[in-house]
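Every protein chain of the complex appears in place save one, which is left out.
Then we have subunit A:
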């Protein structure tokens, strides 16, 4: 009996040893300043993020770092960065990413590496031809007056608002209730279905009001505007007495100038102090982003080619970041 037990303990010990050995190998990265390990930059699946990532990566390479790019999901990327499996995200959007980002910040697994000058906006949007049907747009009350024009069998008699991707959700139902609007939210699920509907409706000049954001390639291809809701205020989301509806919260629009941040793994400062500093300095404006995205969406370049060209054309901009 005793022998059997020791045997078992020994076997366990050996197993642990083997496993520990391989983990030790895995995590054995040189501890000196500015490690030679590659910095892993997250790539999402929309244009501006891809180009900005490539620009940032190329700049880090100029400064002598090894860089790798890995694709990642919009939300799961934060888990990955928090664990140190990935290291840098150059586009953290206030609207989309706030919750997931904040969770990693609170747990001390990620660090906020500062905001870009660029501002972002995410809200209800309509194509310009709707102004013929609904005079008074972009005001939200004017939209509400012709809600019926937006109705479909699923929502009739209410108007149909095509909401954003599911992992991107806004307090739209709350807002509709608080502002007393005759609309119902139908979620598009993912960005590409939003554009598919927009494209089809735009060609037929059908009524549509949908979720959109800026900066985005869509602005260059489709003419339209954001709906103007009462201006956003932090109190609007928590304090019912704020705004036009004294009983409910969310009687306002989304922020008109939301932030766009850079987020990095909390271990980055220790592992690559120089690179961390560069990331903190990186600062894109709305013009930069539009310019970079247009190179891909309009000129048909690949993201890495666009990054190269952007770097060539904007030497004075990034020189300041590197020094």
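Operating definition for what follows: a residue touches a chain if its C-beta (ideal position, glycine included) is under 8 Å from a C-beta of that chain, and two chains touch if they have at least 3 such contacts; residues count from 1.
Definition applied: contacts and distances are computed from a predicted model.
Taking the options "Chemotaxis protein CheA", "O-phosphoserine sulfhydrylase", "ABC transporter permease subunit" or "ATP phosphoribosyltransferase regulatory subunit" in turn, only "ABC transporter permease subunit" matches the UniProt protein name of the chain that is not displayed. Screening A:100, A:120 or A:144 against the full complex identifies A:100 as the residue touching the chain left out.
Set against the missing chain, the residues A:35, A:115 or A:190 yield one that touches it, A:190. Across A:36, A:128, A:166 or A:320, the residue that sits in touch with the chain not pictured is A:166. Contacts to the hidden chain, counted on subunit A, fall at residues 16, 19-20, 22-23, 25-26, 43, 45-47, 50, 69-76, 78-80, 83, 85-86, 99-100, 103, 107, 152-154, 162-163, 166-169, 186-193, 195-197, 199-200, 203-204, 217, 296-297.
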